[in-house]
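Certain chains of the assembly are absent from this excerpt, and the rest are unmoved.
Every chain is named by a letter (A and B) in the order it is written, and numbering of its residues begins at 1.
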Amino acid sequence: MSTIESPPVTATSELLSLYAQMRRTRALNDEAIALQRQGALTGFPPCTGQEAAQVGSAAALDPAVDFAFPTYRELGAMLTLGITPLALMAPHRGLSFGGAFDAREAHVAPINAVVGGTALHAVGWAMGAKLDGEEACALTYFGDGASSQGEVHEAMNFAAIFELPVVFLCQSNGWAISTPTERQVGGGSVAARAAGYGLPGEQVDGNDVLAVRDATARAVHRARCGGGATVIEAFTYRLGPHSTSDDPSRYRDRAEEEAWESRDPIDRAREQLRGSLDDAEDHFARIEHEITLELDAVRAGLGLLQAPTMREQMELAYARMPAATRAANAAWLQDGIDG
Amino acid sequence: MAEWTMQEALNAALADCLADDDRTLILGEDVGRNGGVFRVTAGLQERFGEQRVFDTPLAEAGILGTAVGLCMHGFRPIAEMQFDGFTFPAFNQLAAHVSKLRTRSGGALNLPLTLRVPSYGAIRSPEHHSESIETFCAHLPSIKVVSPSTPSEAYALLRAAVADPDPVVFLEPKSRYWSREERVAGDDLVGAGARQSGADADAERGDGYASRIVRSGSDVTLIAWGACVQRCVQAAAFAAEDGVEVEVLDLRWLKPLDVDGLVASVARTRRAVVVHEAPVTLGLGAEVAALLGERLFGTLAAPVGRVGAPDMPYPVAALEDEYLPSPDRILLAIQRTFDAVAA
């Protein structure tokens, strides 16, 4: 059982570790884009530009007690929560849906692509935690686009009615594929929706990793202490394409991208660290070195990732597979051999 | 009690589930203080408390999605949809999550949830309250579907559904809630669905997802589930007067289908008619007919008959007697299986 964390200290050492996590995220992200171009991945949804929102929020969770519900773009959050790079590459290589890790053990739900739906799973998990008297919270990630889904509304309302420990973390990254946030979010703010449920809502600069970390920690703290749910809206920007098959030049201006490039969250953290650490460059060099080693390992490991056999994949469908299903599956597999 | 209704049997099953396993929970609209619009959860909140049996806001996706999350926290939720027609708002949760999450998680996340749905028509309801949703559920992978036809069956199958480690959609024949029947002794009932301690030992299959022979007969097999079983039993009685011995097979499990049980019965009778309330087009009868056609080609003496609804929404109450599978329609379909060779 967790002890309740008090709101965070924004020590330089903490910023350094958040920075390292962001750099690691960016590096793996860029590597994945490159791997996709080389044909080693089938597709990839970059999180370029959103590292502070993801790493800052995930860092406020304790995966020993809390549970996180990512979307498809949460590379940075999932790395921060301890999922390995290779586990996260498996889906993009077409080998796994949710990632090659144990969601129950990791306290991180599998990657999911139907936007909105997992907000309700966070609500259910949080209800379970509350029924079991745990001091724990569920954090659900979703985008500005996903905020339009009815299920997100139902989730916020359930969280309010049952006073559940849920953090609704919206990364408002400017776009849902080609639809800009202002053509998506009526009223302009997802955080502003919170009041309609009697919940606290908070807007935060999503490119300021410490601000995200602090806002999330406050919400997590409140949730764990029985204070109920919070809606956090982290304003950031999807610097890359929606996915490797998207071409943003069709729908947005280079000028807008450039404006946001100049607000890169990693650059910002680096400058802060330069200002407060004498040996900043040494740290940066160490971090880059570790990243290089990790990327080498990823490239080496990627080819070793195994595809499941069809029989293995079939077994996933049921915890207790009926005999009739097993027989039909066996016949189907046999046809594949005979055919 | 020596007799019980299906509503009482379901209520007893839920009470026993809650008493036996403190990870079970009941959630839904009006299931708490009100005891459900069909009284199936009556008294349970009083007995087990508001933490175990509770009302939710009016949002079916919310109910089912919350149940999924509860599973992820190690609970075994029993969720109610108030009526068949209100399952559709939860369909995304069913199709995109309940049907996929175990696979998505590489087997790490089990979903031992039960979705109770008062189902089918025949009670003079308004629109949306008389739907047959079995096709929508049974076509989805990783979901089991079951529908009881009598009070004692309802007890046993609901216990089996709740005990199952996979998601089970439990379709309750609402027109049979008040049907009364001699109660099968308590000990014989627990887990009967899974253990298959039903009437017919010969229908027994190892894993419990078995159909049952309601009435034996050598001339033709009527295949049904839920509310239509009773209709078939009636038709069988009429047919007997004409000297036709009808076997009535209660499928119970719509997914998985009891292929062996189906094939065994129809291999004997060589004639089969499937009866359901859903539209014929892609009703479960299509699957049963296709399956029997595959397995018993050359054995069948006639095409598998299908008695079901035409391609129209469930009609207004004034027309439902005409719309639903009447004994006359069933008898006509039986008759056709004897005419077939001539045709």
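Just so it is clear, a contact is a pair of C-beta atoms (placed from the backbone, for glycine too) under 8 Å apart; a residue touches a chain by one contact, two chains touch by 3 or more.
Because the structure is predicted, anything quoted here is derived from the model rather than measured.
Chain composition of the entire complex in this structure file, expressed with the shown labels, reads A x2, B x2.
One rule holds for everything that comes next: only the chains that are shown with their structure count from here on.
Taken together, the chain A residues at the contact with chain B in this complex read 67, 96-98, 100, 102-105, 109-112, 114, 117-129, 131-132, 138, 150-151, 154-155, 157-158, 161, 313, 315-320, 322-325, 327-328.
Those residues of chain B that touch chain A in the shared complex are 25, 51, 56-57, 59, 61-62, 64-75, 77, 92-93, 96-97, 100-110, 112, 141-142, 144, 164-166, 205-207, 209, 256-260.
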